[in-house]
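These notes are about the structure you will find just below.
Every protein chain of the complex appears in place save one, which is left out.
Moving on, here comes chain A:
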Amino acid sequence: MASSCSQALRHHVCKSIFFLLLLLILFIFSEEIVIPKKKTWSKEAVLQALASTVKRDPTASDYRFQDDPYLTPKTSSEFKLFSLSQESGRNAAKYFINTYPKYFQKDYAQPHIPCLMPDTLEAQIEEVSEAALIERIGMRKVKAAVDLYDQLLQAGTSVSLDVTNQLLDLICFYGDHDPAQENVPEQRNEETEDVQDEPQAKKGRAAKASDLLKATWKEKNNAERIFALLSEPNKHSYSALIRGMVKYGAYSKAFSTYTDLLNSRLKADMHMFNALITAAPEVKEKYNEKWELIVDLLKQMAEQKVRPNLLTLNAVLKALRRCGTVGKSQAFPVISEMKALSIDLSLASYTHLLAIFYKPGAPIQGQTDILQEVMNEVSGKSFTPQDPDDAQFFITAMRICLDTKDMEQAYRVHELLGVGENWRLLGNDFQQNIYYARFFSLLCMMENIDVMLKWYRDLVPSVYYPSSNVMRDLLQALDTDNRLDLIPQIWKDIKQLGHANRQNLVEELLTLMAREKHNQEVQESFAECALDIKKIYDTGDRGKVLLNWTAGSLSDLISVLLAAHRRQDAWDMLKLFKTHNRVPSEELLNKFLMCVKEGGEVNQAVELVQISAGFCLPGTPKLIQRVQQEFELTEQKMLSDLEIQSFNSE
């Protein structure tokens, strides 16, 4: 009984222990097990992950070009030439495809790829109808559309307001000219002839190439005519007309059209207000008046309950750039108001902000913190293009860093370029060049040579082809940091970049090499470099002279050769003084004499004296004395010396 009792007790104890353990386990794992949601990856996820492991290859050229040494561009002009010739090849192919479209109609692709089909350039619908008008508007044929509209009106059919608005949009967007057709060269000639006459008559000055490209709003053009024909223009028509006027420079007309709109009690829309704000600084002269006009427009916008968007903000900031001190005081209030309306700033807004506070050429008055604040806001974010002026941000920021000599902010700007899609906002090749030129100049000025060379090797020539000015800055940086032994390498790069025919650059190079005495190896490399430079100076194979000798450059070259004990080469170079009509300096001849003394060539010493006498240098007597003292001359030579001496003293 006792045993059974104890057994029961043990059983109870076991059970309770078991129960306690269960409680304990439940207590520890008391949180619910949450099964995570299944992650779906996009189709390109693997490719993106792989792509993130590969960095830019600093030894490769741009992706456009073939990976072959013969086909890689080495200078910036070659870069442009090769990319343009590739584009012109593409245009030639497009011409053939569009001229003979019947050979390219067979469609293998599933799904259909519309961009690989030939373009239909000719209008299909021939009859005079509204559908034909819509088709021509869609194909962007301005003149044909206007002609068809006139035909429709003459025939008596009324065209609906929507279609007329579309036509007005087309005309105002293209400024009453047909957009340039790249594949049909003969059309373009006709157009340029037309445009050439107009600006000359209107402006009365010689039409430059930029005038031909930038069309102006002509008096009584088709847009105004068609607008006048409309019985009930709605706000879309007014909007198209005003935006076209502002785009093509008829600012005061735009404002008068706006007053017409207000008089006919129509409401304006956001695009119209944006255009008017852009036009505001053009119609008023004083800063205050400009600002008052803009404030007026913004108030009307609020009255008419039109919501501003990012382009409004950017237009206001751009106008403030031209408002001087008013701009500086009003910029931040404008930004805070816009932020209250939850409009996110784009890079263009920051560009205008920086331009308001940092005018080019103006002295910096302790406003360096604005750039820093802007960079704080902008760092780490990826921007998409929303405004055409976004592309100006990087070059403006780099200009400011260069002016304020701020290296830290420059690094941050450069880092921003690497974030996400921001590289698209650097602009075209020209703007890219400006950006990197400023970046490099700043680096040369501020950083020590090792950092500079690290950036140099990273960016040149895969991303940037430095201009000769930047190479001069680089040479000065080498000079400041006493790394003149790197000059021969830089000379090789200069030759490869095609700057070997710049007189200033080569002369500066020679001066830097000749200035001080270095150790033996360095002098040897300098001498090789000097001989290389000499080849550039010699006449090219077609008799074309690339560079002209000056006295300074000749002397520097000879000094470099002498320092490396290349007496024979130096002696040959001395003859060049006579052939190129340049006068050697006394120092050079003295140096030469010292070198000759080491060699012990008496004849050469005498010849040196003769040369000196030939140029009638004032230091000739001293030279003669030195020769007489330091060398053992035969009698013949002493006689000739005395002759020379007497000749000189006369």
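What we mean here is this: contacts are C-beta pairs under 8 Å (C-beta built on N, C-alpha and C of every residue); 3 or more make two chains touch, one makes a residue touch a chain; residues count from 1.
Throughout what follows, contacts and distances are computed from a predicted model.
**Q** I want to check something: the complex is missing a chain, and I'd like its UniProt protein name from "GPI-anchor transamidase isoform X1", "28S ribosomal protein S24, mitochondrial-like", "Protein O-linked-mannose beta-1,2-N-acetylglucosaminyltransferase" or "WDR73 protein".
**A** In UniProt, the chain excluded from the picture bears the name "28S ribosomal protein S24, mitochondrial-like".
**Q** Among A:107, A:458, A:516 or A:630, which one is in touch with the chain left out?
**A** In the complete complex, the chain left out is touched by residue A:107.
**Q** Specify the residue from the set A:93, A:229 or A:302 that touches the hidden chain.
**A** A:93
**Q** Considering the whole complex rather than only what is displayed, give the residues of chain A touching the chain that is not shown.
**A** Touching the missing chain: residues 65-68, 70-71, 73, 78, 81-83, 85-90, 92-94, 96-97, 103-104, 107-109, 113, 116-118.
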